[in-house]
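For this depiction, one protein chain was excluded, whereas all remaining protein chains were kept in their positions.
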Amino acid sequence: MSRIHDVGGMQGFGPVEQEADEPPFHADWEAHVFAINRALIGRGVYNLDEFRDAIERMPPQEYLASSYYEKWLHAVTTLLVEKGVLSAREVADG
Amino acid sequence: MGEAFGPGDLVRTSHEDPQHHTRVPRYARGAVGTVVEAHGDYPLPDDRSRGLPAEPQPVYTVRFAARDLFGEGDHAVTVDVWQHHLRRVDRSEQESDE
Partner (left out) sequence: MSSEHHGPVAAVAARVRHVEALLEQRGLVDATELDQALEAFLTSASPANGARVVARAWVDPDFRSRLLANANAALPELGLSMGGGLQEQRLKVVENTDHTHNVIVCTLCSCYPLALLGPSPTWYKSESYRSRVVRTPREVLKEFGLMLDPSVEVTVWDSSAESRYMVLPRRPDGTDGLGEEQLAALVTRNGLIGVAAV
């Protein structure tokens, strides 16, 4: 089934918003999500294709409303639970 | 798995709209393009994302005319496609599309 991430050619998204002198991460938590994901893939907890798949499985409305690293966080927590590394309850009790 | 292609070959991408992860963008499904080059062998993401065994297979850079993808545009778009998702097109088959 066509997934929401597959936006090439899709219409209606509006002008490309550019931010001058943009920092690589807009908050510490973004940098941590980036690093955590790399560490988990490096350790073989999941692979890059599974990671992309987890982002793509986000409900469309949530995908479009999420910032880039929010999508990453969603994928990381989804996979940690699906792979049995953490329980859903543990992740939620934050 | 399919046959090997070389630069200049006419190929058509799969029409498949799978329920799983794939790297063929929707806008390039079923489109006819020209192979630019082979760019190495890699395991199929469709399988890797599902925990299935995936032997490396050729990936090709394929050039499409924008008009063939979107019905408009004077530019070209290239997409990198796994061999699994490509079939050779005969020139006669391509002409019958026009």
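Here the chain labels run A and B in written order, and each chain numbers its own residues starting at 1.
Simple rule for what comes next: a residue touches a chain if its C-beta (ideal position, glycine included) is under 8 Å from a C-beta of that chain, and two chains touch if they have at least 3 such contacts.
These figures come from a predicted structure and were not determined experimentally.
Trainee: In the whole complex, what residues of chain A lie against the chain that is missing from view?
Mentor: Interface with the chain not displayed, on the chain A side: 5-11, 13-19, 22, 24-25, 27-29, 31-36, 38-43, 45, 48, 52, 55, 64, 68, 70, 73, 76-77, 80, 85-86, 90-91, 93-94.
Trainee: Since one chain has been left out of the picture, which residues of chain B touch it in the full complex?
Mentor: Missing-chain contacts on chain B: residues 23-25, 27, 39-40, 42, 59, 61, 63, 66, 69-70, 72-82.
Criterion: only the chains that are shown with their structure count from here on.
Trainee: Express in whole angstrom the distance between the two chain centres, defined as the mean CA positions of chain A and chain B.
Mentor: Measuring from centre to centre gives 26 Å for this pair.
Trainee: Inside the complex, what are the residues of chain A that reach chain B?
Mentor: Its residues touching chain B are 1-2, 6, 8-9, 47, 49-50, 52-53, 56.
Trainee: In the complex, go through chain B and note every residue touching chain A.
Mentor: Contacts found on chain B: 17-21, 25-28, 45, 48-51, 69-70.
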